[in-house]
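Quick one: the structure is below, questions incoming.
In this view, the complex is presented without one of its protein chains, the others remaining in place.
Coming up: chain A.
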Amino acid sequence: MESPLPLQSLRVGGAELLFDGVKEHQVTLPSQSEPWDMKQLLVWIQRNLLKERPELFVQGDSVRPGILVLINDADWELMGELEYQLQDQDNVVFISTLHGG
């Protein structure tokens, strides 16, 4: 019998204006039989961290235009975007693009 996957602990940061002004959340995802991927994490964040106005964070099943997702200091495009399977201790940061000058 396969042993259940260990609980995944992540750091989720950035977009603090959406996350109640908190810059970084230490997050423990509930254990499940398959590894967590980014697509599931976005849904989980929406339900658990974002209280208001989800349209400022997600659009369809991805993040809205103008938010860049970083996984361990790399653009998530390099990591497989929504399909990326999260590892324990990963650092996921949502960056709002700035336009001011």
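FYI, a contact is a pair of C-beta atoms (placed from the backbone, for glycine too) under 8 Å apart; a residue touches a chain by one contact, two chains touch by 3 or more; residues count from 1.
Operating definition for what follows: contacts and distances are computed from a predicted model.
Colleague: Between "Coatomer subunit gamma", "Nucleolar protein 14 homolog", "Trafficking protein particle complex subunit 6B" or "Adenylyltransferase and sulfurtransferase MOCS3", choose the name on the UniProt record of the chain that's been left out.
Modeller: "Adenylyltransferase and sulfurtransferase MOCS3"
Colleague: Under the stated touch rule, tell me which residues of chain A contact the chain that is not displayed.
Modeller: That gives, for chain A, the contact residues 51-53, 55-56, 64-68, 70, 73-75, 77-78, 95-101.
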